[in-house]
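Attaching a single structure in structure tokens format; questions to follow.
Heads up, this is only part of the complex; the chains shown haven't been moved.
Letters are used for the chains, namely A, B and C, taken in the order the chains are written, and counting of residues starts over at 1 for each.
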């Protein structure tokens, strides 16, 4: 599929989100209810992320305490200022197409050598325009199943999409609830062992033309992998080979309660030059 | 106006953005064109911000160079990871209601003592739900005027809004282009001297019921202030006294070219617990 | 004791380290052996510190991988660069006199209001000149005792000092091995529960005129405290009341093996303006 959008393409399946897809999202809005799909960013807490990603740091560079300690409110006012430091994949986030590589290549055959200490020259998150499209939600969490390492197979996913009554169109986004995040919140989640999509779901996703797949777990796909050749077969098939975006650690609890399966989805990554991902606050407008 | 939404309110004018306002934004969409209003976040560059805010830092914690240097692509894949550190007010951003204080108080009469090294207990950016509403755009940049320190008066703003042909409704957002950012890009901008709104615009904004005012400059309002009693009269009147949100350093160039004055506006701050602002990628959907 | 070195003094017991004390350290040197007393600073590892202090972060801003990925060695050379971020009390360190306060005061009666988001205006680590003096080492670790929360009493400390055969003189530094760090390395250390000095040691330390007390534990003193009125009685008596420096997380294993109890001690804090502590690599020259 490399070269589908040309040899210089760095946007991948974002190309599928044309004005028609954006308007399709708009048409899905019913009530005007706005739901945030982001988990909270809390300083010093590890959060539901692998330990290689350091905890968020949040520093106050000016605060109310400074005024309490006698700093004058100069020029007729006071203010508070702060600095945030976080792994771009350390909270609710979207992967850039430069996030995953194999055999020295990233998406569209660009060399992984384009990613150095100076950031990603190719397929950085700055190359991803905001995503505004229709979101389709499927809930595959079940009280009976353990959210630790269960694989969601293609037929399960296909049936769940069918149950929504919504026929996917190219450029749509798929949001999958596995139940892992709520298990993690109950103290039962293991970041290296998450229920998620089996790699046999890849073809279904590509055939439907989804531009993005998001889930309430660490990697969208099941961890550990059921593919003996790689730990992340879905990342390779979807992102690396086809430019489909993956986004993780979504909080889908409120959306699950709403009972509405199609809506306007908005994802606006920070425009970090050369970044390989971005923290986001995804929004569902119902 | 304190207490308008109750003594415990920490959301301020976000309360004006009800489902009706959100649907009004939806109704403004014509073509499905999506415009990002964020400036680029580039590591090591000061950007159009006061020097007290440190440059963005972007660190690669895993990159293509590591593999080029011989790190094996273990488990059948490689990846890139990064960390971003930035002042929350150091790029395109929205202020939390805890950002500004006076006389030891922030919005709604909460004590500024609620903001310490641990962050803002009251009116943190985590208390601000995503903003999805109608945006109204006015272009007050003119080739004749110097974008350094000119005050935009109430009558000018009123006339500009009238020219849009859109009647503002409560919960709308106002976006003002002053031309300062493009001057800064030409090397002519001074971060302490920006064309912006004169404080006599405050009443107009409050009467119209705008929930948010954003601009392509450092402080929305003119710098230096024309009010001898304070450097930021508009921040005090709008945010501090009335809970209206201010958002700054918007890139409004493409929007200005579009010729469309009403659109769906989406602003999704990061859910930083206790943060006093957030970097954002605001989106206009035309 | 406040005011012992004048109302404006910010150096405390560093004043005791005069040229005579420095020369006394020099005179203790026998063999020229140099021992580092610092633990290793390893990125991403919590280390033997309370969880409120975040793990060290170490970022490469230029590395060999960049050249492997094709960055040219411009101008006839290549280089590696890095950035380090750490809590000043998050590894082997020395406390500034501004580190501890009580009743709104720090050492010498200065207000704790002098310490704001801008750093410590009074008694910052920048006010501490390098320490070059005689160190006296006592080993109070014993195979029989548990290094978790045992209190070392005055008589034990006094006897241990006597056993060294060295008569302390004003401006000397006292180094105490409790065995806690080696227990921590064996996986048996609890950062909130450390063997250390009972507060009845304070008078002995003051009478002897020690300018600094260091140990291989988290707080020099025993944790939890044996004083019902405060968690850190030794910090209050020594640092806060008398300007004696405390330094923690020393690796005293190699020094213990040497069998030499008096030596030249050198501690050179980073000159962080307004810092309230500094990471250090203390050195014993035998």
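Here are some notes:
The working rule: contacts are C-beta pairs under 8 Å (C-beta built on N, C-alpha and C of every residue); 3 or more make two chains touch, one makes a residue touch a chain.
Predicted, not measured: the structure shown is a model, and the values here were computed from it.
Because all chains derive from one sequence, the complete complex can be expressed as a copy number, which is 4 in this file against the 3 shown.
FYI, only the chains that are shown with their structure count from here on.
If each chain is reduced to the centroid of its CA atoms, chain A and chain B end up 24 Å from each other. For this pair, chain A with chain C, the centres built from the Cα atoms lie 44 Å apart.
Along chain C, residues 57, 60-61, 63, 65-66, 68-71, 117 each make contact with two or more other chains. Note for the complex: chain A touches chain C at residues 44, 51-52, 54-55, 57, 60-63, 65-66, 68-71, 112-118. Those residues of chain A that touch chain B in the complex are listed here as 18-23, 26, 29, 31-34, 36, 38-43, 52-54, 57-58, 60-61, 63-65, 67-68, 73-89, 98-104, 106, 111-120, 126, 129-130, 132, 225, 229-232, 235-236, 240, 264, 266, 268-277, 279-283, 285.
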